[in-house]
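Some chains omitted; the rest stay in position.
By written order: A, B, C and D. Residues from 1 in each chain.
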Amino acid sequence: MKGQELDIEQYRLTEEPFYEEVNGEIGLVTIASKSKMPVMLKGPTGCGKTRFVQHMAYKLGRPLITVACHEDLTASDLVGRYLLKGEETVWVDGPLTLGVKHGAIVYLDEIVEARKDTTVIVHPLSDDRRFLPIEKRGQMIEAVDDFMLVISYNPGYQSVLKELKQSTKQRFMAIEFTYPPADIEMRIIEKEAKVTKEIAQKLVKLGDKVRNLRNHGLEEGVSTRLLIYAGTLIQQGVPSEKACEAAVIRPITDDPDMHRSIQELVKAIF
Amino acid sequence: MKGQELDIEQYRLTEEPFYEEVNGEIGLVTIASKSKMPVMLKGPTGCGKTRFVQHMAYKLGRPLITVACHEDLTASDLVGRYLLKGEETVWVDGPLTLGVKHGAIVYLDEIVEARKDTTVIVHPLSDDRRFLPIEKRGQMIEAVDDFMLVISYNPGYQSVLKELKQSTKQRFMAIEFTYPPADIEMRIIEKEAKVTKEIAQKLVKLGDKVRNLRNHGLEEGVSTRLLIYAGTLIQQGVPSEKACEAAVIRPITDDPDMHRSIQELVKAIF
Amino acid sequence: MKGQELDIEQYRLTEEPFYEEVNGEIGLVTIASKSKMPVMLKGPTGCGKTRFVQHMAYKLGRPLITVACHEDLTASDLVGRYLLKGEETVWVDGPLTLGVKHGAIVYLDEIVEARKDTTVIVHPLSDDRRFLPIEKRGQMIEAVDDFMLVISYNPGYQSVLKELKQSTKQRFMAIEFTYPPADIEMRIIEKEAKVTKEIAQKLVKLGDKVRNLRNHGLEEGVSTRLLIYAGTLIQQGVPSEKACEAAVIRPITDDPDMHRSIQELVKAIF
Amino acid sequence: MKGQELDIEQYRLTEEPFYEEVNGEIGLVTIASKSKMPVMLKGPTGCGKTRFVQHMAYKLGRPLITVACHEDLTASDLVGRYLLKGEETVWVDGPLTLGVKHGAIVYLDEIVEARKDTTVIVHPLSDDRRFLPIEKRGQMIEAVDDFMLVISYNPGYQSVLKELKQSTKQRFMAIEFTYPPADIEMRIIEKEAKVTKEIAQKLVKLGDKVRNLRNHGLEEGVSTRLLIYAGTLIQQGVPSEKACEAAVIRPITDDPDMHRSIQELVKAIF
């Protein structure tokens, strides 16, 4: 466990992740990082929140520790726990403690999915106290200056059981994310799927049409990621209809009618 | 574990936390502390309950141990537990035991969120018996004179499942908190966000208008903390509309109509 | 663990707790203690059940072990468990076993809140068998003659899920508790809050009026304890309206209309 | 653990428990014991099922191991478990294993309350296989000839969640219990409460009247045990109305109307 001081380095990004700014969000989060203000990213699946955080971590030169939250995530999973090593009990810092000590950005993805103790553990870290109580060790750790807390939240998942409490929400500056504008999304697809500008344009058009179906029975729009998948398949020689079937339609809907509607869109565009 | 006697010192506040009294609450809690009466703070999120307790702890010269309660908080988390250290089992005091022994103010924030065993553990501490049974050690610890129990409770969160029992409530003197009056809130924002009096005034006005929306579909009013965030962003050069968007509107609502209404308010004021 | 035989002494009351008899309950419980009959105390919060048990324990010269029951209280919490001490596993008696062995009064407060295994563990102790099976040790302990089981039960908390089973209820002699009569309650307040007879009288009158509101939307009446709190605040110089606000109204209701009604009562009386 | 062979002796009854036969049940259970047929006792609380089993155990000269079942009772609680003793793990037989090995009557009281694994563990013991699988040790123990399984079941507690499965029920011969006939109950009360025949008669009459109220809103009739309590109080000098109040009315009902009705019955009889 001696080497743990070094561990934080594996969380440091070595290459600049590609990110196209949409609406001044880089400036806002830079200010938040200086003012030690915690940040909440709101928006649907696959519209670039994770990539944005990676970009900011690189830009601010801080390690990035990402935790995908889920129903069984407890406070101990974040803070740390005692583990038995041979004859001794050794304390092992959790990802949040690691970040608090070493000045990382800790990104709690979809925090609303976590157990309630997890939500509450971030409270004293997200007001002017900025400390993390480690109750099992009877300690309070003050966050170093570079520590920054970022959470994400998808307002589209409405549920009484999984609502972020106001006493949590009101601790964060919030930035709204949505799908990127056409020109930016096109550049992203071109770059990541290595397709021609023309195909990228068609995929962006398809994405736009499919997202409009959200008001007509589709649960959620298609993510940029899936459009990149479709581009990749096309670039590898798969016919575009088959590629869109496998990478766009099948992943987002099980409904035969919706399936046909999107197939029509694909035919019309390609 | 030898050094634990010293641990309590890390809970002592070294600087006076800024607090503006509203309605004689400092006097009441001072008397309660002398009369060994436990205190319940009632009120919405972000209206200054935590800051008030910090202020009282400083004023009374006692350490402050804060526990943010949550669904998975058990009595053992408060009282303490045995931990395996190498070949020996060592008892580690929990935050409540620490406070009972060393005369701290123990602040159980949103106690109604905790598991029921947690609620009940404070019963013998909150009547004239003033002892803490540590069943796992077969001990009863009498609280030292300076020990004081403070709990908070948000009546706005109404729920059958999460109701404080009358047998708990009727053990506490209670003080109602609400958002601070305009002049006091303005001074707080000026001081903490380092903005001009004029901007502070506008933010207070915005806060007031937004809080009135609570009767028109807004779940909870905006906290003073968020108004300070908005001030901070403005002070760092963010245009006021964008600052209010990020620090006031996005954190408190996901509803597009409510969003527009508050945007209108921002436009009208700034 | 050698010294555990002595532990029971810490449960012995050294001073006579003040208690005013209401309706022959001291005689009845004295007979029950001689006849080895278990006793159930029925009644609302804060009307003196705990104090009565303390009084009886002192009078009968027996140690008193009180357990506040809650949803997570298991049979093991009462009976005892094995704990790892260094290299050995040591059995530690729980509070019930302690009482059964050393002839204490064991008082299970609000037993209906406990888990079901806890309710059932008292069955063989509360009929003529009077033994406690300690299944983990493969033992049956016969209760010594002085052991006495007392439980409390608040019929006001009606709930299908939290109903004491008839097979449990029908093992206990039962005594009904209610708020003390005016003259007795007055003497209690005078003594405990150190206020004048006149103020005590006014507080009793307020208590009486507030308790009548139970049929008009108040969940439960005000306890004697809260009236003592109000008296204490007044005795310390707090104006009586403010004292009643903090010690009577805020603790028992969150409802603004009920709040105003009780404020009117306070104004009328003081 | 060496001495465990002797432990079974503590479960042997040394005095004949008083029991008045009602309807040939002693003969039936004697035959069942010879034919290795498991037995189910059906009937309400406090009508003598436990006493009957004690009587049969004495009569058949077998140890009696009683387990009061509850929601948290697991198969391991019955079968046994490994415990850590110093440096070694030692297997400790549970009450069922003890009975299976040493030929005891094992009485599972209110088996329907137990967890489902507990119900199922008795299946291979209650058909012609008569063995107990101890899965944690990879063993199957054949029951010795004298082992006998008795369960109790209260059909009055109707609940979808707590229904004994037909695949369990159909493994047992069943005997119905109800309150004893007047003459037998009178002799029981006389003997146990040490009251005169006249008082015993009055209490039996009261019992009969109260039991008739079951069709008029009373959850369950009064048990013989409570009538004995009332007799005991009267024998100790408590006036009969007060004695019936404490020992009969308060334990069985919280309803003021029912309370008054039974008070009238008491007045009419005494």
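Definition applied: a contact is a pair of C-beta atoms (placed from the backbone, for glycine too) under 8 Å apart; a residue touches a chain by one contact, two chains touch by 3 or more.
The structure presented is a predicted model; accordingly, all values stated were derived computationally and were not measured.
Asker: Since all chains share one sequence and 4 are shown, how many copies form the whole assembly?
Answerer: 6
Basically, only the chains that are shown with their structure count from here on.
Asker: Under the over-half criterion for shared residue numbers, do copies chain C and chain D use the same patch or different patches to meet?
Answerer: Counting which numbers both chains contribute, under half are shared, so the two copies meet through different residues.
Asker: So what's the Cα centroid distance for chain C and chain D, whole Å?
Answerer: About 30 Å, centre to centre.
Asker: Using CA atom averages as chain centres, what separation in Å is found between chain A and chain C?
Answerer: The computed centroid separation for chain A versus chain C comes out at 52 Å.
Asker: Which positions in chain B touch two or more other chains at once?
Answerer: Those would be 84, 87.
Asker: Classify the inter-chain contact topology: is it line, ring, star, complete, or other?
Answerer: line
Asker: Under the touch definition given earlier, write down the residues of chain D that touch chain C in their complex.
Answerer: Going through chain D, the ones touching chain C are 4, 7, 10-11, 45-46, 50, 66-73, 77, 83-87, 92-95, 98, 109-110, 113, 154, 157, 219-220, 222-223, 225-226, 229, 232-233, 236-238, 242, 246-247, 250-252, 254.
Asker: Going by the contact rule set out above, which residues of chain A touch chain B in the complex?
Answerer: Chain A residues touching chain B: 24, 27-28, 31, 34-35, 37, 40, 42, 74-75, 82, 84, 87-89, 115-117, 119-121, 123-124, 127, 133, 135-136, 138-140, 155, 165-167, 169-176.
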